[in-house]
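Excluded from the complex is one protein chain; the other protein chains are retained at their positions.
== chain A ==
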């Protein structure tokens, strides 16, 4: 045991000595998961592009909490004890554990949907304290832009959702705000269960010239009935997630989580240069993956602009 302790003390001393020249970035995620792993890789590569090479002048550590919040709390303490320059927690529980563990070490979270509701920041514009980061809130503004692009003449867009899903209610507010900026009015259609989706979609016919379906579990589970209504009535259907495009929605913009990681790295770099995290507004991840469905477009009476097809990272025929 004594030898173990000595080794631990020695390695600790070494680590402390090394801090003088190298940047120390500690990354943690609640669980190993393709999207979260992609964020981690994005952070590491983003830092490397800026000249911080892992193992060279960057001490990059990563721990996964194996889906266990108690372990997340321990990892947070472990990181705080090693006093890195920046802690990068990926996902909400990891970010909360880190934020609870230190009030001094800068924290740049990533892939947190609603940082204010998670209690991480006072507001997205002025986070305050030692915490800022990147939110992966659905890129609503880009979805509205898509609606404008495929249906330039549209005056009203239908928003179909389940009012019982808290997330959808939040998205509706964001969507309304973004749509009104673009001069679009929003028509709501509510479905409390998947069996009601078709009726709700029909209620939009004649009132809206396009339909938007957010990442609403109820609606998305009955997407096919919504697609049928959209095709019958030539209403372009834009979805909040890219998977729905493969199931018959016309188009969507989604995240590439690797890019979200790179966007996070940019914020980390600002902190490494000495900026106060509390003064850096929360960044909203920009959607980078455009997916379009050419067959669905045809069925919905839309000719996809050539520019859009060229821009798309995936075209479903």
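Odds and ends about this structure:
Rule of thumb we're sticking to: contacts are C-beta pairs under 8 Å (C-beta built on N, C-alpha and C of every residue); 3 or more make two chains touch, one makes a residue touch a chain; residues count from 1.
The rule is short, and it goes like this: contacts and distances are computed from a predicted model.
For the chain that does not appear here, its UniProt entry gives the protein name "ABC transporter permease", which is one of "Cytochrome c oxidase subunit 1", "Molybdopterin synthase sulfur carrier subunit", "ABC transporter permease" or "Rieske family ferredoxin". Only one of A:22, A:71, A:132 or A:168 touches the chain withheld from this view, namely A:71. Interface note for the absent chain: among A:35, A:54 or A:118, the touching residue is A:118. Contact with the omitted chain, checked across A:63, A:85, A:196 or A:289, is made by A:63. From the options A:82, A:124, A:198 or A:286, the residue with contact to the unseen chain in the full assembly is A:82. Considering the complete assembly, chain A touches the hidden chain via residues 8, 11-12, 15, 32, 61, 63-78, 80-82, 92-93, 96-97, 99-101, 117-120, 166.
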